[in-house]
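What you see is the complex with one protein chain gone and the rest in place.
Chain naming follows the written order as A and B, and within any one chain the residues start at number 1.
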Amino acid sequence: MATINVQRPERLTLAERLYLPAILNGLRLTWRHIWGERVTLQYPEEERQFKRVYRGVHRLNKDDKGRVKCVACEMCAASCPAHCITIKATEVEWPERDKIPKIFEIDELKCIFCGYCVEACPEDAIHMTRHYHLIARSREDMIFGLDKLLAIYDETKEQEVLRGVDFGMTHARIPGKEAANPDEVQKLAYPVVGVVTKAETQRAQ
Amino acid sequence: MSLVIFIMFGCVAVGCALAMVFARNPVYGAIALIVCLAALAGEYLLLDAPLLAAFQILVYAGAIMVLYLFVIMLLNVRREEGCRWCTDWRTYLGFALAGLIGISFLFKASNVAHPAPPAGFHVYDVTGVAYTMFTDPTLLFVIEALGVLLLMSVVGAIYLGRRFSAEEESLLKRGEPEASKGKGAPDDVPCGEAAP
Partner (left out) sequence: MISQEQLIVSLVLGLVLMLAMTAGAGVFTFFERKIAGWTQGRYGPNRAGPKGYLQFLADGIKFALKEDVIQDYVVKPVYVIAPGLMMIPALVLYAALPIGKPFVWNGNEVHLQIVQANVGVLYLLAVASIAVYGIVFGAWASNSRYPFFGGVRASAQMISYELAMGLSIISVVLLTSEPGINALSISNIVAGQTGYWFGFIPRWNLFANPVAFFVFLVCMFAETNRLPFDLAEAEQELVGGYHTEYSAMKFASFMLSEYVNMITMSMVMVTLFVGGWHFPGIEAIRSQAIQVLLSIGAFGIKVLFFCFLFLWVRWTLPRFRYDQLMHLGWKALLPVALASALGTAIAIALRV
């Protein structure tokens, strides 16, 4: 066991033994805090603003024709450490694809929000949004199906979210996809939580 | 009106005193004693002696009885076992003595000549009480002697109750007891977990 030797003064000075100077100092400090800034977030009114790479609720992307981008390759399901993704494929006669998912379910209660599915996806079809309000009245409701995941995409279409490119590996092999910028990857490798106060939000608006 | 209250207080005091004697649970006994003392304080108040009443509450109900309760609670004194009206000879002796005192009071109380208080003397007047206390030499001696006695008992209690360190233990064996803490800071005020 590690032992840390702390140097303590042999004797306290009279001022220290009287407690009083220290107490007055403390009172001054708390006095300043009473009139100081409040750091609490008033949750329903104010929300925490996260960085782009925050790993929140998943979404299933749509392609430019408004169809689900997923090709039901089950790479995400295979890479998922929590086994929370269920995919049932169905065949289609589309020029660029043979399969699309008939059922695509993510059990958000099982999910550990690691982002491996995003990393694994060769089609950049699954992203993680910055939504963190995950509320449901039952366990069944927490299993998000195709409709819900696509609906989340519609909601967050404009948002910059966690993409496969942020992991910097997958997309180098896919033609036509933007290559990863190593600097950006380094910077955003972990979703850094930042707090934006109400005043700042207003200023930004 | 005040006579009625006086009698009520008296009944409470006597009732509580009896309850204290007969209570099986020592804590209930202590509670009864506290109420009895408080009722006595009420009697003093009605007799125009607020100073005495305040001291009664302050000293007896506020300090001494708290210590009693402390001891009872800390030692976890059990309920008394046995019959309620024990046919112990000591009980009868107690009653006999109490009756004797009561009778003597009845006879004597009516014809004791009360010395008239000095002019301008009020029982609530601290100055008057202090003046009497500190000018009458016999009274002063009695009070001082009582004070010394109390101090002695405090010193003795601390000496008996303190824990000795190993060094002091050896000193004691050599027959040179270290002077006990004169004023006796009661470090070991009874408290649940003070004793190591």
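By definition in this document, a contact is a pair of C-beta atoms (placed from the backbone, for glycine too) under 8 Å apart; a residue touches a chain by one contact, two chains touch by 3 or more.
Please read these numbers as outputs of a predicted model, since none were measured by experiment.
Under the touch definition stated at the start, the shown chains contacted by the missing one in the entire complex are A, B. Touching the chain that is not shown, out of B:Leu58, B:Leu75 or B:Ala145: B:Leu58 (per the contact rule at the top).
The omitted chain makes contact with just one of the residues B:Leu74, B:Ala96, B:Met133 or B:Leu151: B:Leu74. Interface with the hidden chain, as seen from chain A, comprises residues 23, 26-27, 29-31, 33-40, 42. For chain B, the residues touching the chain absent from view are 27, 31, 34, 50-51, 54-55, 57-58, 61-63, 66-67, 69-70, 73-74, 124-127, 185-187, 189-194.
Please note the rule applied: only the chains that are shown with their structure count from here on.
Remark: chain A and chain B have CA centroids separated by 72 Å (rounded to whole angstrom).
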